[in-house]
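Notes to accompany the following structure.
Complex shown without one protein chain; remaining protein chains in place.
In order of appearance the chains are A and B, and numbering begins at 1 in each one.
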Amino acid sequence: MAISSYRVIPGPESYLSPAAASMGVVLPEKGEALIEGKIVPEEEAIEKITEKLILAKNPFFFPGPLILWAWNEKAIAKAKAVKELAEAAGAKIIPMPDYRPKYPMINPEEEINPNHPNLTIWHNKIDTCVFVGVHCHYANLALKIIRGGTDCYTIALCGQAGHEDAMITLRDIHSEEVQKLTEVVKRAKGGTPQ
Amino acid sequence: MMERKVVDPEYMFKRAPREKKFLIGNEAVAEAVKRANVDIAIAYPITPQSEATHIVGDIYAEGYIKDYYRGEDEFNVMSAIAGARMGGARTFTATSGPGTLRAFEMFPLWAGARLPVVCAFMCRGVNSPLTIQPDNIEIGWLMDTGMLIFHAENPQEFFDMTLQAYIVAEQPDVHIPIGVCVDGFFVTHTREIVEVTPEDEMLPPYDPSTSPVPIMDMEVPPIRQMRDPFVMKSNYISYNTHASWQQEVRAAGERAKKHIARYVGKFIEVTNPDAEILLIASGTAAAQARVAMEQAREKGMDVGLAKIRVIRPFPEDEVRELAENPRIIIVPEHNIVGWLAREIKSRIDNSGKVRGHPRVFGGMTMPPEFIMEEIVNGRAR
Partner (left out) sequence: MKKNIATISPGFEDIMPEEYQDLVNDGPYGRGLGIKNLGTFKELIEEHPLCAGCGLALAIRLTAASLPAPEDTIIVGTTGCNSILMPQLAIHNIHSLFGNQSSLAAGLKRALKLRYPDKNKDVVVMAGDGGIADIGLSPTLHTWLRRENLTTIMLDNESYSNTGGQESGMSCEGAVLNMAPTGKKFPKIPMPEIAKDSGCAYVATVSVANARRLGRMVKRAILVAREIGPTYLQIFVPCPTNYKFSTSETLKRAKEREKIMEYISSEAEKLIKEANI
(Lines give C-alpha, C1' and ligand atoms only; values in the text may rest on other atoms or scores of the structure.)
Protein backbone atom coordinates (compact mmCIF):
# COMPACT_ATOMS: atom_id res chain seq x y z
CA MET A 1 0.00 0.00 0.00
CA ALA A 2 1.22 3.50 -0.75
CA ILE A 3 2.68 5.24 2.27
CA SER A 4 0.47 8.14 3.18
CA SER A 5 1.85 11.64 3.07
CA TYR A 6 -1.17 12.96 4.93
CA ARG A 7 -0.34 14.47 8.29
CA VAL A 8 -2.76 14.61 11.20
CA ILE A 9 -1.91 18.02 12.61
CA PRO A 10 -3.75 20.86 14.32
CA GLY A 11 -6.17 22.81 12.12
CA PRO A 12 -8.32 24.56 11.40
CA GLU A 13 -7.88 22.19 8.51
CA SER A 14 -10.90 22.47 6.30
CA TYR A 15 -14.59 23.12 5.95
CA LEU A 16 -14.91 19.34 5.95
CA SER A 17 -11.78 17.40 6.91
CA PRO A 18 -11.25 13.90 5.56
CA ALA A 19 -11.14 10.91 7.88
CA ALA A 20 -7.46 10.18 8.34
CA ALA A 21 -8.02 6.47 7.61
CA SER A 22 -9.28 7.40 4.17
CA MET A 23 -6.09 9.37 3.58
CA GLY A 24 -4.00 6.26 4.13
CA VAL A 25 -3.20 6.65 7.83
CA VAL A 26 -3.09 3.18 9.34
CA LEU A 27 -3.68 2.25 12.98
CA PRO A 28 -0.70 1.06 15.02
CA GLU A 29 -0.08 -2.56 15.98
CA LYS A 30 0.34 -3.59 19.61
CA GLY A 31 3.33 -1.80 21.15
CA GLU A 32 3.12 0.99 18.60
CA ALA A 33 1.44 4.36 18.51
CA LEU A 34 0.68 7.14 16.05
CA ILE A 35 2.15 10.62 16.07
CA GLU A 36 0.54 12.92 13.54
CA GLY A 37 -0.28 10.00 11.27
CA LYS A 38 3.10 8.26 11.51
CA ILE A 39 3.61 4.93 13.24
CA VAL A 40 6.14 5.16 16.06
CA PRO A 41 7.16 3.03 19.03
CA GLU A 42 4.85 3.53 21.99
CA GLU A 43 7.62 5.10 24.12
CA GLU A 44 8.15 7.84 21.61
CA ALA A 45 4.46 8.73 21.70
CA ILE A 46 4.47 8.73 25.50
CA GLU A 47 7.33 11.20 25.46
CA LYS A 48 5.55 13.38 22.97
CA ILE A 49 2.31 13.31 24.96
CA THR A 50 4.25 14.33 28.05
CA GLU A 51 5.84 17.20 26.20
CA LYS A 52 2.51 18.36 24.80
CA LEU A 53 0.81 18.23 28.18
CA ILE A 54 3.59 20.11 29.90
CA LEU A 55 3.88 22.82 27.29
CA ALA A 56 0.14 23.29 26.90
CA LYS A 57 -1.27 26.57 28.17
CA ASN A 58 -4.73 25.22 28.63
CA PRO A 59 -4.90 21.42 28.55
CA PHE A 60 -8.17 19.60 29.02
CA PHE A 61 -9.15 15.99 29.55
CA PHE A 62 -12.40 14.76 28.00
CA PRO A 63 -13.21 11.52 29.81
CA GLY A 64 -16.09 9.56 28.32
CA PRO A 65 -18.81 7.23 29.57
CA LEU A 66 -16.65 4.12 29.55
CA ILE A 67 -14.72 5.45 32.54
CA LEU A 68 -17.05 8.02 34.09
CA TRP A 69 -19.50 5.31 35.07
CA ALA A 70 -18.44 2.76 37.65
CA TRP A 71 -19.74 -0.20 35.70
CA ASN A 72 -16.83 -2.51 36.42
CA GLU A 73 -13.61 -2.60 38.37
CA LYS A 74 -11.50 -1.81 35.33
CA ALA A 75 -13.51 1.32 34.62
CA ILE A 76 -13.18 2.48 38.21
CA ALA A 77 -9.44 1.89 38.18
CA LYS A 78 -8.97 3.62 34.85
CA ALA A 79 -11.06 6.58 35.98
CA LYS A 80 -8.91 6.96 39.07
CA ALA A 81 -5.74 6.75 37.00
CA VAL A 82 -7.03 9.31 34.50
CA LYS A 83 -7.90 11.74 37.24
CA GLU A 84 -4.39 11.43 38.67
CA LEU A 85 -2.90 11.96 35.24
CA ALA A 86 -5.00 15.07 34.64
CA GLU A 87 -3.93 16.43 38.02
CA ALA A 88 -0.29 15.64 37.37
CA ALA A 89 -0.54 17.42 34.03
CA GLY A 90 -2.33 20.39 35.55
CA ALA A 91 -5.21 19.82 33.14
CA LYS A 92 -8.86 20.58 33.67
CA ILE A 93 -11.56 17.99 33.12
CA ILE A 94 -14.77 18.23 31.10
CA PRO A 95 -16.75 15.02 31.40
CA MET A 96 -18.70 13.45 28.54
CA PRO A 97 -21.21 11.31 30.41
CA ASP A 98 -23.10 10.20 27.28
CA TYR A 99 -23.83 10.95 23.63
CA ARG A 100 -26.91 13.11 23.99
CA PRO A 101 -27.41 15.67 21.27
CA LYS A 102 -27.66 19.00 22.96
CA TYR A 103 -30.89 20.96 22.88
CA PRO A 104 -32.02 23.53 22.29
CA MET A 105 -28.88 24.95 20.68
CA ILE A 106 -25.25 24.32 20.02
CA ASN A 107 -22.98 27.30 19.72
CA PRO A 108 -20.28 26.07 17.35
CA GLU A 109 -17.94 28.75 18.66
CA GLU A 110 -18.07 27.16 22.05
CA GLU A 111 -19.07 23.54 21.69
CA ILE A 112 -18.09 21.12 19.08
CA ASN A 113 -19.13 17.56 19.75
CA PRO A 114 -22.41 16.88 18.03
CA ASN A 115 -23.61 14.18 20.35
CA HIS A 116 -22.48 15.55 23.57
CA PRO A 117 -23.42 18.54 25.65
CA ASN A 118 -20.09 19.14 27.28
CA LEU A 119 -17.27 19.04 24.80
CA THR A 120 -16.35 22.65 24.87
CA ILE A 121 -13.77 24.42 22.76
CA TRP A 122 -14.39 27.90 24.06
CA HIS A 123 -13.37 29.90 21.05
CA ASN A 124 -10.36 27.68 20.59
CA LYS A 125 -8.92 28.43 24.00
CA ILE A 126 -8.30 24.75 24.72
CA ASP A 127 -4.95 24.14 23.09
CA THR A 128 -4.48 20.47 24.01
CA CYS A 129 -7.08 17.85 24.78
CA VAL A 130 -7.05 14.22 25.77
CA PHE A 131 -9.82 11.78 24.83
CA VAL A 132 -10.16 8.78 27.08
CA GLY A 133 -13.03 6.38 27.73
CA VAL A 134 -15.08 7.49 24.76
CA HIS A 135 -16.59 4.82 22.48
CA CYS A 136 -14.37 4.63 19.40
CA HIS A 137 -17.01 5.67 16.88
CA TYR A 138 -17.89 8.83 18.74
CA ALA A 139 -14.30 9.67 19.53
CA ASN A 140 -13.41 9.51 15.84
CA LEU A 141 -16.25 11.85 14.86
CA ALA A 142 -15.30 14.41 17.46
CA LEU A 143 -11.57 14.22 16.82
CA LYS A 144 -12.10 14.82 13.13
CA ILE A 145 -14.41 17.76 13.70
CA ILE A 146 -11.96 19.32 16.15
CA ARG A 147 -9.18 19.05 13.58
CA GLY A 148 -11.41 20.59 10.96
CA GLY A 149 -12.39 23.63 12.97
CA THR A 150 -9.78 24.36 15.63
CA ASP A 151 -6.06 24.38 16.30
CA CYS A 152 -6.41 22.18 19.34
CA TYR A 153 -3.82 19.41 19.70
CA THR A 154 -5.70 16.12 20.18
CA ILE A 155 -4.47 13.08 22.08
CA ALA A 156 -6.40 9.80 22.36
CA LEU A 157 -5.69 7.18 25.03
CA CYS A 158 -7.62 4.32 23.50
CA GLY A 159 -8.55 1.05 25.18
CA GLN A 160 -8.85 -0.62 21.80
CA ALA A 161 -7.02 -0.16 18.50
CA GLY A 162 -6.38 3.61 18.59
CA HIS A 163 -7.60 6.62 16.62
CA GLU A 164 -6.05 7.86 13.39
CA ASP A 165 -7.98 11.09 13.72
CA ALA A 166 -6.10 12.11 16.85
CA MET A 167 -2.71 13.78 16.54
CA ILE A 168 -1.27 11.31 19.00
CA THR A 169 -2.88 8.03 19.84
CA LEU A 170 -1.88 5.21 22.10
CA ARG A 171 -3.71 1.89 21.92
CA ASP A 172 -4.63 -0.81 24.49
CA ILE A 173 -4.51 1.75 27.27
CA HIS A 174 -5.88 0.61 30.61
CA SER A 175 -5.31 1.80 34.15
CA GLU A 176 -1.72 0.53 34.46
CA GLU A 177 -0.67 2.23 31.25
CA VAL A 178 -2.28 5.48 32.38
CA GLN A 179 -0.42 5.21 35.68
CA LYS A 180 2.86 4.78 33.83
CA LEU A 181 2.11 7.87 31.79
CA THR A 182 1.40 9.76 34.98
CA GLU A 183 4.78 8.77 36.37
CA VAL A 184 6.48 10.02 33.22
CA VAL A 185 4.57 13.30 33.35
CA LYS A 186 5.38 13.77 37.03
CA ARG A 187 9.03 13.11 36.46
CA ALA A 188 9.15 15.46 33.51
CA LYS A 189 7.34 18.16 35.44
CA GLY A 190 9.66 17.80 38.36
CA GLY A 191 12.57 18.20 36.00
CA THR A 192 11.30 21.33 34.34
CA PRO A 193 12.70 24.52 35.88
CA GLN A 194 9.74 26.56 37.04
CA MET B 1 -25.30 -32.21 19.01
CA MET B 2 -21.60 -32.87 19.22
CA GLU B 3 -19.21 -31.35 21.73
CA ARG B 4 -17.35 -28.51 20.10
CA LYS B 5 -14.40 -26.38 20.99
CA VAL B 6 -13.57 -22.78 20.26
CA VAL B 7 -10.45 -22.33 18.15
CA ASP B 8 -8.31 -19.42 17.13
CA PRO B 9 -9.65 -17.91 13.87
CA GLU B 10 -6.27 -17.77 12.18
CA TYR B 11 -5.70 -21.42 13.00
CA MET B 12 -9.10 -22.28 11.59
CA PHE B 13 -8.53 -20.37 8.37
CA LYS B 14 -4.93 -21.35 7.74
CA ARG B 15 -3.81 -24.42 9.63
CA ALA B 16 -6.78 -26.53 10.67
CA PRO B 17 -6.96 -29.94 8.98
CA ARG B 18 -9.41 -29.99 6.11
CA GLU B 19 -11.84 -32.68 5.08
CA LYS B 20 -12.93 -32.98 1.47
CA LYS B 21 -16.66 -32.90 0.86
CA PHE B 22 -18.67 -32.76 -2.33
CA LEU B 23 -20.94 -29.75 -1.79
CA ILE B 24 -23.06 -27.23 -3.61
CA GLY B 25 -22.54 -23.59 -2.64
CA ASN B 26 -25.66 -23.50 -0.51
CA GLU B 27 -24.39 -26.45 1.51
CA ALA B 28 -20.94 -24.92 1.76
CA VAL B 29 -22.21 -21.67 3.27
CA ALA B 30 -24.33 -23.59 5.76
CA GLU B 31 -21.25 -25.60 6.77
CA ALA B 32 -19.55 -22.28 7.43
CA VAL B 33 -22.46 -21.02 9.52
CA LYS B 34 -22.30 -24.20 11.57
CA ARG B 35 -18.69 -23.39 12.48
CA ALA B 36 -19.28 -19.67 12.98
CA ASN B 37 -20.77 -19.84 16.48
CA VAL B 38 -23.87 -17.97 15.34
CA ASP B 39 -26.46 -16.98 17.95
CA ILE B 40 -29.45 -16.14 15.77
CA ALA B 41 -30.29 -16.86 12.15
CA ILE B 42 -33.34 -15.41 10.43
CA ALA B 43 -34.60 -16.67 7.10
CA TYR B 44 -36.94 -15.75 4.29
CA PRO B 45 -37.44 -17.88 1.21
CA ILE B 46 -36.13 -16.84 -2.16
CA THR B 47 -34.45 -18.80 -4.93
CA PRO B 48 -31.56 -19.53 -5.21
CA GLN B 49 -30.80 -18.82 -1.58
CA SER B 50 -33.53 -20.77 0.24
CA GLU B 51 -31.75 -24.07 0.46
CA ALA B 52 -28.89 -22.51 2.41
CA THR B 53 -31.18 -21.19 5.11
CA HIS B 54 -33.14 -24.48 5.17
CA ILE B 55 -29.92 -26.21 6.13
CA VAL B 56 -29.14 -23.45 8.61
CA GLY B 57 -32.58 -24.23 10.09
CA ASP B 58 -31.59 -27.88 10.42
CA ILE B 59 -28.39 -26.83 12.13
CA TYR B 60 -30.51 -24.79 14.55
CA ALA B 61 -32.77 -27.79 15.15
CA GLU B 62 -29.67 -29.80 16.02
CA GLY B 63 -28.72 -27.19 18.59
CA TYR B 64 -25.77 -25.46 16.93
CA ILE B 65 -27.58 -22.12 16.64
CA LYS B 66 -29.56 -20.71 19.55
CA ASP B 67 -32.47 -19.08 17.74
CA TYR B 68 -33.92 -19.21 14.23
CA TYR B 69 -37.16 -18.20 12.55
CA ARG B 70 -38.73 -17.29 9.25
CA GLY B 71 -39.38 -13.57 9.11
CA GLU B 72 -42.21 -11.71 7.39
CA ASP B 73 -40.21 -10.23 4.49
CA GLU B 74 -36.64 -9.27 3.73
CA PHE B 75 -36.88 -5.69 4.97
CA ASN B 76 -38.11 -6.90 8.32
CA VAL B 77 -35.66 -9.79 8.42
CA MET B 78 -32.80 -7.36 7.92
CA SER B 79 -34.37 -5.13 10.59
CA ALA B 80 -34.57 -8.00 13.06
CA ILE B 81 -30.97 -8.84 12.24
CA ALA B 82 -30.10 -5.24 13.12
CA GLY B 83 -31.98 -5.53 16.40
CA ALA B 84 -30.24 -8.77 17.28
CA ARG B 85 -26.86 -7.24 16.48
CA MET B 86 -27.64 -4.15 18.57
CA GLY B 87 -28.43 -6.56 21.38
CA GLY B 88 -24.98 -8.12 21.08
CA ALA B 89 -25.80 -11.37 19.25
CA ARG B 90 -23.97 -12.84 16.26
CA THR B 91 -26.35 -13.32 13.35
CA PHE B 92 -26.71 -14.93 9.96
CA THR B 93 -29.09 -14.32 7.10
CA ALA B 94 -29.10 -14.57 3.33
CA THR B 95 -31.11 -13.29 0.40
CA SER B 96 -31.15 -12.89 -3.37
CA GLY B 97 -31.99 -10.24 -6.01
CA PRO B 98 -35.55 -9.09 -5.29
CA GLY B 99 -35.04 -9.79 -1.59
CA THR B 100 -31.96 -7.57 -1.61
CA LEU B 101 -33.95 -4.77 -3.16
CA ARG B 102 -36.87 -5.26 -0.77
CA ALA B 103 -34.47 -4.90 2.15
CA PHE B 104 -32.39 -2.11 0.76
CA GLU B 105 -33.07 0.65 3.28
CA MET B 106 -31.45 -1.51 5.93
CA PHE B 107 -28.00 -1.83 4.38
CA PRO B 108 -26.85 1.76 4.93
CA LEU B 109 -28.42 1.51 8.37
CA TRP B 110 -26.34 -1.56 9.22
CA ALA B 111 -23.24 0.33 8.16
CA GLY B 112 -24.19 3.61 9.83
CA ALA B 113 -25.13 1.89 13.07
CA ARG B 114 -21.77 0.07 13.02
CA LEU B 115 -23.34 -3.38 13.00
CA PRO B 116 -20.97 -6.23 12.06
CA VAL B 117 -23.68 -8.14 10.22
CA VAL B 118 -22.65 -10.95 7.91
CA CYS B 119 -25.16 -11.50 5.12
CA ALA B 120 -24.86 -13.86 2.18
CA PHE B 121 -26.12 -12.61 -1.17
CA MET B 122 -26.82 -15.35 -3.68
CA CYS B 123 -27.20 -12.99 -6.58
CA ARG B 124 -29.99 -13.30 -9.09
CA GLY B 125 -31.74 -11.06 -11.57
CA VAL B 126 -34.42 -8.60 -10.53
CA ASN B 127 -37.84 -7.83 -11.98
CA SER B 128 -39.09 -7.08 -14.57
CA PRO B 129 -39.46 -9.41 -16.34
CA LEU B 130 -39.44 -11.96 -13.57
CA THR B 131 -36.38 -14.14 -13.43
CA ILE B 132 -34.82 -16.40 -10.85
CA GLN B 133 -31.63 -16.83 -12.81
CA PRO B 134 -28.05 -15.78 -12.09
CA ASP B 135 -27.22 -12.12 -12.61
CA ASN B 136 -25.21 -10.08 -10.12
CA ILE B 137 -26.53 -6.60 -10.80
CA GLU B 138 -27.37 -6.27 -7.08
CA ILE B 139 -23.69 -6.09 -6.18
CA GLY B 140 -23.50 -2.86 -8.15
CA TRP B 141 -26.18 -1.40 -5.93
CA LEU B 142 -24.73 -2.75 -2.69
CA MET B 143 -21.35 -1.22 -3.43
CA ASP B 144 -22.29 2.22 -2.20
CA THR B 145 -24.11 1.30 0.99
CA GLY B 146 -21.06 1.41 3.24
CA MET B 147 -21.03 -2.39 3.56
CA LEU B 148 -17.94 -4.37 2.73
CA ILE B 149 -18.34 -6.79 -0.15
CA PHE B 150 -16.57 -10.08 -0.81
CA HIS B 151 -17.25 -11.85 -4.10
CA ALA B 152 -16.65 -15.59 -3.90
CA GLU B 153 -15.92 -17.53 -7.07
CA ASN B 154 -16.95 -21.01 -5.95
CA PRO B 155 -18.33 -23.05 -3.04
CA GLN B 156 -14.88 -23.26 -1.46
CA GLU B 157 -14.47 -19.50 -1.31
CA PHE B 158 -18.06 -19.16 -0.17
CA PHE B 159 -17.27 -21.41 2.79
CA ASP B 160 -14.01 -19.68 3.66
CA MET B 161 -15.12 -16.10 3.13
CA THR B 162 -18.27 -16.50 5.20
CA LEU B 163 -16.26 -17.60 8.22
CA GLN B 164 -13.59 -14.97 7.61
CA ALA B 165 -16.23 -12.27 7.24
CA TYR B 166 -17.31 -12.66 10.87
CA ILE B 167 -13.82 -12.11 12.15
CA VAL B 168 -13.11 -9.12 9.90
CA ALA B 169 -16.50 -7.48 10.48
CA GLU B 170 -16.28 -7.80 14.25
CA GLN B 171 -12.88 -6.14 14.66
CA PRO B 172 -13.47 -3.16 16.97
CA ASP B 173 -11.87 -0.75 14.50
CA VAL B 174 -14.02 -2.12 11.64
CA HIS B 175 -17.39 -3.18 13.03
CA ILE B 176 -19.40 -2.72 9.86
CA PRO B 177 -21.40 -5.24 7.82
CA ILE B 178 -20.00 -7.58 5.21
CA GLY B 179 -21.94 -8.98 2.29
CA VAL B 180 -20.53 -12.27 1.06
CA CYS B 181 -21.75 -12.48 -2.53
CA VAL B 182 -21.86 -15.34 -4.99
CA ASP B 183 -23.44 -15.70 -8.39
CA GLY B 184 -26.69 -17.60 -7.93
CA PHE B 185 -27.00 -21.13 -9.30
CA PHE B 186 -23.49 -21.08 -10.78
CA VAL B 187 -22.21 -21.30 -7.21
CA THR B 188 -25.25 -22.08 -5.07
CA HIS B 189 -26.26 -25.13 -7.08
CA THR B 190 -22.96 -26.38 -8.45
CA ARG B 191 -21.42 -29.37 -6.70
CA GLU B 192 -17.69 -29.21 -6.18
CA ILE B 193 -15.05 -30.47 -3.82
CA VAL B 194 -14.99 -28.23 -0.78
CA GLU B 195 -12.38 -28.62 1.90
CA VAL B 196 -14.02 -27.93 5.24
CA THR B 197 -12.53 -27.47 8.69
CA PRO B 198 -13.29 -29.98 11.49
CA GLU B 199 -16.92 -30.08 12.47
CA ASP B 200 -16.13 -29.90 16.17
CA GLU B 201 -14.22 -26.64 15.93
CA MET B 202 -15.88 -23.26 15.95
CA LEU B 203 -15.02 -19.58 15.99
CA PRO B 204 -14.78 -17.72 19.30
CA PRO B 205 -18.06 -16.01 20.24
CA TYR B 206 -18.67 -12.36 19.42
CA ASP B 207 -17.46 -10.08 22.21
CA PRO B 208 -19.95 -7.22 22.53
CA SER B 209 -17.69 -5.32 24.92
CA THR B 210 -15.39 -4.30 22.05
CA SER B 211 -18.11 -2.55 20.05
CA PRO B 212 -17.25 1.01 18.98
CA VAL B 213 -20.82 2.00 19.83
CA PRO B 214 -22.69 0.88 22.95
CA ILE B 215 -24.64 -2.37 22.81
CA MET B 216 -28.31 -1.75 23.57
CA ASP B 217 -28.84 -3.94 26.59
CA MET B 218 -28.86 -1.55 29.54
CA GLU B 219 -25.69 -3.19 30.78
CA VAL B 220 -23.14 -0.76 29.39
CA PRO B 221 -22.82 2.96 29.94
CA PRO B 222 -24.01 5.43 28.97
CA ILE B 223 -27.60 4.81 29.92
CA ARG B 224 -28.72 7.80 27.92
CA GLN B 225 -27.87 6.47 24.52
CA MET B 226 -29.83 6.48 21.33
CA ARG B 227 -28.81 4.29 18.41
CA ASP B 228 -28.58 6.35 16.27
CA PRO B 229 -28.96 9.72 17.86
CA PHE B 230 -30.90 12.08 15.72
CA VAL B 231 -28.47 14.56 14.34
CA MET B 232 -31.02 16.32 12.20
CA LYS B 233 -31.02 19.67 13.91
CA SER B 234 -30.70 22.42 11.36
CA ASN B 235 -27.26 23.75 12.10
CA TYR B 236 -23.69 23.48 10.89
CA ILE B 237 -22.59 21.10 13.63
CA SER B 238 -25.44 18.70 12.86
CA TYR B 239 -24.60 18.59 9.20
CA ASN B 240 -20.93 18.25 9.94
CA THR B 241 -21.67 15.41 12.31
CA HIS B 242 -23.69 13.57 9.74
CA ALA B 243 -20.94 14.06 7.18
CA SER B 244 -18.29 12.92 9.66
CA TRP B 245 -20.40 9.93 10.59
CA GLN B 246 -20.51 8.83 6.96
CA GLN B 247 -16.78 9.41 6.63
CA GLU B 248 -16.18 7.32 9.73
CA VAL B 249 -18.11 4.40 8.21
CA ARG B 250 -15.91 4.59 5.11
CA ALA B 251 -12.86 4.93 7.33
CA ALA B 252 -13.88 1.69 9.05
CA GLY B 253 -13.87 0.08 5.61
CA GLU B 254 -10.34 1.33 5.02
CA ARG B 255 -9.26 -0.06 8.38
CA ALA B 256 -10.66 -3.42 7.35
CA LYS B 257 -7.92 -3.72 4.73
CA LYS B 258 -5.25 -4.98 7.08
CA HIS B 259 -7.62 -7.46 8.71
CA ILE B 260 -8.74 -8.72 5.31
CA ALA B 261 -5.12 -9.17 4.29
CA ARG B 262 -4.54 -11.16 7.47
CA TYR B 263 -7.65 -13.33 7.55
CA VAL B 264 -9.00 -13.47 4.01
CA GLY B 265 -5.75 -13.21 2.09
CA LYS B 266 -5.25 -11.58 -1.25
CA PHE B 267 -7.69 -8.95 -2.50
CA ILE B 268 -6.67 -9.86 -6.03
CA GLU B 269 -5.23 -13.08 -7.41
CA VAL B 270 -3.12 -12.44 -10.46
CA THR B 271 -1.86 -14.79 -13.15
CA ASN B 272 0.55 -13.37 -15.76
CA PRO B 273 0.49 -9.78 -14.53
CA ASP B 274 2.80 -8.61 -17.33
CA ALA B 275 0.54 -9.80 -20.14
CA GLU B 276 -0.44 -7.60 -23.04
CA ILE B 277 -4.11 -8.27 -22.45
CA LEU B 278 -5.34 -8.47 -18.88
CA LEU B 279 -8.71 -9.93 -17.95
CA ILE B 280 -10.07 -8.49 -14.72
CA ALA B 281 -13.08 -10.29 -13.28
CA SER B 282 -14.79 -11.36 -10.07
CA GLY B 283 -17.05 -14.25 -9.09
CA THR B 284 -17.82 -16.89 -11.69
CA ALA B 285 -16.83 -14.52 -14.49
CA ALA B 286 -13.30 -15.03 -13.18
CA ALA B 287 -13.66 -18.78 -13.51
CA GLN B 288 -14.76 -18.42 -17.13
CA ALA B 289 -12.05 -15.85 -17.78
CA ARG B 290 -9.48 -18.32 -16.47
CA VAL B 291 -10.56 -20.90 -19.05
CA ALA B 292 -10.45 -18.25 -21.78
CA MET B 293 -7.01 -17.15 -20.68
CA GLU B 294 -5.69 -20.69 -20.81
CA GLN B 295 -7.15 -21.25 -24.26
CA ALA B 296 -5.69 -17.98 -25.47
CA ARG B 297 -2.25 -18.76 -24.09
CA GLU B 298 -2.33 -22.15 -25.75
CA LYS B 299 -2.86 -20.29 -28.97
CA GLY B 300 0.15 -18.15 -28.16
CA MET B 301 -1.66 -15.01 -27.10
CA ASP B 302 -0.27 -12.97 -24.21
CA VAL B 303 -3.19 -12.89 -21.77
CA GLY B 304 -3.33 -12.57 -17.98
CA LEU B 305 -6.02 -12.66 -15.34
CA ALA B 306 -6.68 -10.64 -12.22
CA LYS B 307 -9.45 -12.04 -10.08
CA ILE B 308 -10.80 -9.46 -7.65
CA ARG B 309 -12.09 -11.12 -4.48
CA VAL B 310 -12.81 -8.04 -2.42
CA ILE B 311 -15.05 -5.42 -4.00
CA ARG B 312 -15.33 -3.24 -0.90
CA PRO B 313 -13.00 -1.89 0.29
CA PHE B 314 -11.87 -1.71 -3.32
CA PRO B 315 -8.18 -2.56 -3.80
CA GLU B 316 -7.49 0.68 -5.62
CA ASP B 317 -3.71 0.76 -5.29
CA GLU B 318 -3.33 -2.79 -6.58
CA VAL B 319 -5.68 -2.19 -9.50
CA ARG B 320 -3.87 1.01 -10.47
CA GLU B 321 -0.60 -0.84 -10.48
CA LEU B 322 -2.00 -3.76 -12.47
CA ALA B 323 -3.51 -1.39 -15.01
CA GLU B 324 -0.20 0.20 -15.91
CA ASN B 325 1.28 -2.55 -18.10
CA PRO B 326 -1.39 -4.15 -20.25
CA ARG B 327 -2.36 -2.61 -23.54
CA ILE B 328 -5.94 -3.71 -23.07
CA ILE B 329 -8.02 -4.60 -20.03
CA ILE B 330 -11.08 -6.78 -20.59
CA VAL B 331 -13.74 -6.96 -17.88
CA PRO B 332 -16.28 -9.77 -18.37
CA GLU B 333 -19.34 -9.50 -16.13
CA HIS B 334 -22.61 -11.20 -15.22
CA ASN B 335 -24.77 -8.10 -15.30
CA ILE B 336 -25.90 -5.47 -17.79
CA VAL B 337 -24.54 -2.37 -16.06
CA GLY B 338 -20.91 -3.42 -15.79
CA TRP B 339 -20.30 -2.27 -12.25
CA LEU B 340 -16.82 -3.73 -12.12
CA ALA B 341 -15.70 -2.10 -15.36
CA ARG B 342 -17.16 1.19 -14.14
CA GLU B 343 -15.32 0.85 -10.87
CA ILE B 344 -11.99 0.06 -12.53
CA LYS B 345 -12.34 2.91 -15.01
CA SER B 346 -13.03 5.37 -12.23
CA ARG B 347 -9.91 4.33 -10.32
CA ILE B 348 -7.20 4.29 -12.99
CA ASP B 349 -5.64 7.03 -15.08
CA ASN B 350 -5.78 5.43 -18.48
CA SER B 351 -9.39 4.27 -18.47
CA GLY B 352 -9.53 4.19 -22.26
CA LYS B 353 -7.87 0.77 -22.23
CA VAL B 354 -10.70 -0.79 -20.25
CA ARG B 355 -13.23 -2.72 -22.31
CA GLY B 356 -16.39 -3.43 -20.34
CA HIS B 357 -17.19 -6.58 -22.29
CA PRO B 358 -18.37 -9.22 -22.60
CA ARG B 359 -21.44 -9.00 -20.39
CA VAL B 360 -24.14 -11.61 -19.95
CA PHE B 361 -27.23 -11.36 -17.80
CA GLY B 362 -30.76 -12.59 -17.24
CA GLY B 363 -29.45 -16.08 -16.53
CA MET B 364 -27.23 -16.49 -19.55
CA THR B 365 -23.98 -18.34 -19.12
CA MET B 366 -20.60 -16.89 -20.02
CA PRO B 367 -18.97 -19.26 -22.50
CA PRO B 368 -15.17 -18.81 -22.52
CA GLU B 369 -15.47 -18.44 -26.30
CA PHE B 370 -17.42 -15.24 -25.73
CA ILE B 371 -14.51 -13.85 -23.73
CA MET B 372 -12.12 -15.18 -26.37
CA GLU B 373 -13.94 -13.15 -29.02
CA GLU B 374 -13.17 -10.06 -27.00
CA ILE B 375 -9.54 -11.06 -26.64
CA VAL B 376 -9.20 -11.58 -30.37
CA ASN B 377 -10.94 -8.28 -31.11
CA GLY B 378 -8.71 -6.59 -28.59
CA ARG B 379 -5.58 -7.94 -30.21
CA ALA B 380 -6.73 -6.78 -33.60
CA ARG B 381 -7.24 -3.26 -32.29
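Simple rule for what comes next: a residue touches a chain if its C-beta (ideal position, glycine included) is under 8 Å from a C-beta of that chain, and two chains touch if they have at least 3 such contacts.
Not measured: the values here are computed from a predicted model.
Q: For the chain that's not shown, point to the residue among B:M106, B:I139 or B:V249 touching it.
A: With B:M106, B:I139 or B:V249 as choices, the missing chain is touched by B:M106.
Q: Can you tell me which of B:D58, B:E201 or B:D228 touches the chain that was removed from the display?
A: Hidden-chain contact among the options goes to B:D228.
Q: Need a quick check: the contact residues on chain A for the chain that isn't drawn.
A: 63, 67-72, 75-76, 79-80, 83, 93, 95, 97, 100-101, 103-104, 117-118
Q: State which residues belonging to chain B touch the missing partner chain.
A: Looking at chain B, the ones touching the missing chain are residues 39-40, 42, 66-67, 69, 71-73, 75-77, 79-89, 91, 105-106, 109, 208, 214, 216-221, 223-230.
We adopt the following convention: only the chains that are shown with their structure count from here on.
Q: Once you find the CA centre of chain A and the CA centre of chain B, what distance in Å lies between them?
A: So the centroids are 35 Å from each other.
Q: Okay, in this complex, where on chain A does chain B touch?
A: 1-2, 16, 18-22, 26-27, 65-66, 68-69, 71, 97-101, 103, 105-106, 108, 111-112, 114-115, 135-138, 140-141, 144-145, 148, 160-162, 164
Q: Which residues of chain B touch chain A in their complex?
A: Within the complex, chain B touches chain A at residues 114, 171-173, 175, 210-214, 219-226, 229-231, 233, 235-238, 240-241, 243-245, 247-248, 250-252, 254-255, 257-258, 317.
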